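A protein chain is absent from this complex, but the other protein chains hold their places.
By written order: A and B. Residues from 1 in each chain.
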Amino acid sequence: MEILRVENLSFKYPTGKAPTLKELSFSVNEGEFVVLCGATGSGKSTLLRLLKRELAPLGEKSGSVCYGGRSLEQLDARTAASEIGFVMQRPEQQIAADKVWHELALGLENLGESQDVIRRRCAEMAGYFGIAPWFDRETSKLSGGQKQLLNLAAVMAMNPRVLILDEPTAQLDPIAASDFIGTLLKINRELSLTVIIAEHRLEELIPVCDRLIALDCGEIVADAPPREALPLLASRPALLRMMPAASRLSMALGLETKGEVPLTVREGKRMIEEHYTNKVRSLPAKTPVAPEVNALEFRDVWFRYSQKGEDILRGTSFHVKQGEFFCILGANGSGKTTALGAVAAINRIFSGKIKIFGKQLKDYKNGTLYQSCLAWLPQDPQTLFLRNTLREELKGAEAEAAMLGLDLVKYADTHPYDLSGGEQQLAALARVLSTKPKLLLLDEPTKGLDAASRERITDILRRLRDGGMTILAVTHDAEFAADAADRCALFFRGEIVSTGTPREFFAANSFYTTAANRMTRGHYDGIVTLPEAVEICRLNGEAKA
Amino acid sequence: MKTIADFNPIVQTLYFLSAALCSMLGMNPVMIVISLVGALLLYILRAEDEKPTGHLFTLLLFAVTALINPLFYHNGATVLLVINNNPITLEATLYGITAGAMIIAVLYHFRSFSKIMTSDRLMYVFGKLSGKFALTLSMTLRYIPLFITQMERVRAAQRTTGQYKDGSIADTVKSDLRVFSVMITWALENGIVTADSMEARGYGTGKRTSFALWRMRRRDVIFLLLILLLVGLQLPALLSGALTFTFYPNIRSLPTSPAAILAYISYGALVLTPSAIECIERAKWKYFVSKI
Partner (left out) sequence: MIVIKNASLRRIISRVVPYIAIPLIVAVGIFVFEEKRWAMVALGVAVCTVLLFLAGFDSGKTGSRRLILSAVLSALSVAGRFIPIFKPVTAITMIAGMWLGGEAGFLVGSMSALVSNIYFGHGPWTPFQMFAWGMIGLFSGYLSVPLRKSRIFLLIAGALAGGLYSMIMDIWTIMWYNGSMDLSLYAAAMVTALPHTIIYVLSNVIFLFILAGPIGEKLSRVKIKYGV
């Protein structure tokens, strides 16, 4: 049964020159799980917001959106608010109440439901989503994943029939993100709830969705089940680069015409093993560039936040060589961000030694550490911005901005907060680079970025490294580390448990590794990135079937 | 256990307000002593792990408030001693002691109140007056910890760009102002997400209700009626001035009219009830545990 119908929908923002959406038409059936994909600026957020009346942006709109056979504008306020649920990107900012139970009740309070109805619905939600153990907690004390789950439950409490999600996992770590997607799938399967979701990372979503709608420059370029939709994207690299690794591999090898496009690691592995021999098992090792001077030395460092607190760093030791790109991976709470803070002298260590370019951290007096020595790009670029326009913000950093490819002419009078996430990060990077650092610290540089921005930042960081800068990054993103790093390390309970070049590092891990490595494991050795996988497959040549 | 902390917040508020207010009206030493005993007893019963330094502060406050009156106020017939041509009188001293005792009694009532009235309880009480105010209160309380963490992040980020300096007080103030300015922008700009999420969940579609975890149970109603009764019994004395105690120029004997006696008894019953409930519940629990 059709639940949502979009007909000839066009939209133009008051300030925009070209329309953001052009003559879109599609319909969604009840119980469908639809993934909407598109690069930043493709108009997917605008489209999602037009499907939710309360959040519809102002501008010139033509065409119609119908819910349950009636135009969205004709719905009464209660139906519009409760039957179409909407979850946004930032888990933290969506929460309005101070206590978990109150957040769950908020929507029902808005609808004027009685105490008994709210009490029952809250109890149901707490039970179904496993919120009961933290029902009485303060919302500020929850983890990112719990916050987003609470946002979902708070919307579900209103009994929606359609759930719209705009990049709900972008700010979550990989484990919380897949938990969240698991929960979504569960409510879709168990309650037959219609789900429309837009997301940057599609590795896990594509295999489970019923339909993929791809948007490019405000137009629908594909609208079909994923296996049929994927070949249609072959000529659109901007869309293709968000797709699961297995699909990208098959399309890079030109296999999409031969049989089904693989979506999961399992299917990808089968495809490789069916189509390619493994006479050559590994690629020649890259000659390591090894300047043996240490840029950063971290020796037996202990740290805790408060006297009675737990030790966060427990005798951590590692070193980063000059001109090296070093990535620290690890789960939430493993202490990796704390270690980064210790290097930046924000966290004062309890014992141990930190040497930067051969000089002890404590010998850098009067902020000399931050002058042409070390720079830190925080996770949230907004913590750096001080001014109202980008021109003022980047005064003295124009050269860096140009080097990073940030269009200062176009954005000169733009408020830094009005830039997209990727551009905000570039602006912040330009700011911190203007002190001409020799050591650059990065905290989760790829968090919340779309595929294009991710590639761009990876590229920029590689260029900086080639120019002689030492880079230390902390990340959850295994693909990024495999692509960019010279060496990787795994952090666990305040200690480094393994280090190595991406090849050694990821090939030795069984779980904490890249999709390309999982697909080639057993068939080839030491393949960690997608280009490497493509290369070795080509090298071996197709098996004669 | 069903102690004062578990009653309906409205009943709790009413109890603490009447306990504090009745001792504030009129400077009657008997009422104030009763108030102090009741307040201290409940506070000590409920705060077992409290460090003695907390009481030290009130003791000091008591000393200061008791001493300040005779030093500045020289009414009263009985001169105890003369300092710099200023007579220190017995009456002013006694007044000071009474006033000091009243202030710390009220403080202890409010300390227990502050501990028991968690933010969601306070929100419930305000929700009865104005749902919208309660909602704003909830949002404010939700933002404060968020802003404090973000402020730390901003400070760290500004420090590494050399923008945050804390060498001197002027530097610190300047740097903190800058951090605060960044915070204002951040908070205002990101608040729109909260607003969107509220609108998406139907804010403004009609009349709101205010949900609360608490109901008026039977024991809440009983306690409520008890409070009203006990306060009601004090009213004749409070309003007719039967409790008024004269300090100047000479101390008269304590008021002992029937209305006053009734007020002492009912006020005593009022402020001792929570402590009594606390003790009974504990005894019950001990008995219950011993049976297992």
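Keep this in mind: a residue touches a chain if its C-beta (ideal position, glycine included) is under 8 Å from a C-beta of that chain, and two chains touch if they have at least 3 such contacts.
All figures in this text were calculated on a predicted structure; none of them were measured in a lab.
A.B. asks: Touching the absent chain in the whole complex: find that residue among B:132, B:215 or B:282.
C.D. replies: Per the contact definition at the top, the residue touching the missing chain is B:132.
A.B. asks: Sort through B:107, B:212 or B:271 and give me the one touching the missing partner chain.
C.D. replies: B:107
A.B. asks: Consider the whole complex, including the chain that is not shown, and state which of B:151, B:231 or B:270 touches that chain.
C.D. replies: With B:151, B:231 or B:270 as choices, the missing chain is touched by B:151.
A.B. asks: In the complete assembly, which of B:88, B:198, B:212 or B:259 touches the absent chain?
C.D. replies: Of the listed residues, the one touching the omitted chain is B:198.
A.B. asks: Using the definition of touch stated at the top, determine which of B:184, B:225 or B:254 touches the missing chain.
C.D. replies: Within the whole complex, the residue contacting the unshown chain is B:184.
A.B. asks: Among B:94, B:141 or B:270, which residue is in touch with the absent chain?
C.D. replies: From the options B:94, B:141 or B:270, the contact with the absent chain belongs to B:141.
A.B. asks: Please output the residues of chain B touching the missing chain, sorted low to high.
C.D. replies: So the residues of chain B touching the unseen chain are 20-21, 24-27, 65, 68-69, 72-73, 99, 103, 106-107, 110-111, 113-114, 117, 119, 122, 126, 129-133, 135-137, 139-144, 146-148, 151, 169, 172-173, 176-177, 180-181, 183-185, 187-189, 191-192, 194-195, 198-199, 203-204, 241.
What we mean here is this: only the chains that are shown with their structure count from here on.
A.B. asks: For the complex, which residues does chain B have touching chain A?
C.D. replies: On the chain B side, the touching residues are 119-120, 123, 131, 135, 138-139, 141-142, 145-146, 149-150, 153-154, 156-163, 165, 167, 178, 181-182, 185-186, 189-191, 193-194, 196-213, 215.
A.B. asks: Could you pull out which chain A residues touch chain B in their complex?
C.D. replies: 52, 54-55, 77-78, 81-82, 85-86, 88, 90, 92-99, 101-102, 105-115, 118-119, 122, 138-141, 151, 154-155, 158, 341, 344, 346, 366-367, 370-371, 374-376, 378, 380, 382-386, 417, 431-432, 435
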